[in-house]
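Of the protein chains in this complex, all but one are displayed in their positions.
After this line comes subunit A, so read on.
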Amino acid sequence: MGYSSSLIQRKFKDIVGKRYDSVLKDYSEFLLTDEEMVVPEIRSILVPLDSFVHDIGDEAIDVFSAYDATISLAYITDAGVIDLLKQTLGHESAEEFRAKKEEYGQRLLERTAAKLEERGFSTQTRMFVGHKGDDVARMAKNHDMVALCRSYADGESTGDSVSPIVLRLCQRVQTPALIY
């Protein structure tokens, strides 16, 4: 090392002290490493929706925009709730509940798809009655990523807590999962 290099290193040490190490530590929490910098091949993203998911946030859409992927929106009405209503209030009430949920689901799917298409994504939508945990885990196998809203399948959650079904799904699915 020449005189000028060692001079700069000495001055750097005296001016900066240990501050650079703490700056690097702060950055390392959100900058990608060399391995992470290779963008994985993500062609399709599954986004489950239900009556507790009112919108897809901009930060999630920003992440989607890193991939050239088709987004599959799936609105699932809980079969368990419909069965329960059938047994307690009768077939008619259960059907009425289902119709209302599906009407809401249809509007949500249309609104969300339009928002995503406006941002340049191609989308697919589907709506069915099923089991939110099992069906999402099954469908996730056919997608490269699953994006779960933290309040998905949980009317009880408040604030920033993550619903138990979302946590269980993250443990069950092999596909990379994003919680937004």
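FYI, contacts are C-beta pairs under 8 Å (C-beta built on N, C-alpha and C of every residue); 3 or more make two chains touch, one makes a residue touch a chain; residues count from 1.
As a working rule, contacts and distances are computed from a predicted model.
Chemist: Looking at what's absent rather than what's present, what does UniProt name the missing chain, "Molybdate/tungstate import ATP-binding protein WtpC", "ArsB/NhaD family transporter", "YeaH/YhbH family protein" or "Stage V sporulation protein R-like protein"?
Modeler: "ArsB/NhaD family transporter"
Chemist: Which residue among A:Asp62, A:Asp83 or A:Glu96 touches the omitted chain?
Modeler: Considering all chains, including the one not shown, the answer is A:Asp62.
Chemist: So one chain is hidden, and I want to know which residue out of A:Val16, A:Leu84, A:Ala99 or A:Ala114 touches that hidden chain in the complete assembly.
Modeler: A:Val16
Chemist: Could you please point out the subunit A residues that touch the chain left off the display?
Modeler: Against the missing chain, subunit A presents residues 2, 4-5, 7-17, 19-20, 23-24, 26-27, 29-32, 37, 39, 59, 62-63, 65-67.
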